[in-house]
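The complex is shown incomplete by one protein chain, all other protein chains being positioned as in the whole.
The block that comes next holds subunit A.
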Amino acid sequence: MACVSRVDGNAKPKSMSRAKQWTGEVENLYRFQQAGYRDELEYKQVKQVERIDRWPETGFVKKLQRRDNTFYYYNRKRECDDRDVHKVKVYTY
């Protein structure tokens, strides 16, 4: 999995693979990609924000602003079904 927090804010990904099984990180990547971003790093680059709204219990992303400035809200619980896990892209920096 990509170690997003230790990478320079303007870095580009070197490679991409598909997720094999569901984890919390895959769930968050699914949510970012639903909103039109690669991952948390690109979201912070584009939107120039420091923190992302997350659900306190699960740590999943709660709210994202899309590129057209509309908002996507996500559930407390898992939204990425097993059949969608293989569609989630995991970027390596």
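As a working rule, a contact is a pair of C-beta atoms (placed from the backbone, for glycine too) under 8 Å apart; a residue touches a chain by one contact, two chains touch by 3 or more; residues count from 1.
Definition applied: contacts and distances are computed from a predicted model.
Asks: According to its UniProt record, what is the protein name of the omitted chain, chosen from "Alpha-1,3-glucosyltransferase", "AP complex subunit beta", "Translation initiation factor eIF2B subunit delta" or "PARK2 co-regulated"?
Replies: Answer from the record: the omitted chain is "PARK2 co-regulated".
Asks: Contact with the hidden chain only, please: which subunit A residues?
Replies: Residues 34, 62-63, 66, 68-73, 75-76, 81, 84, 87 of subunit A touch the chain absent from view.
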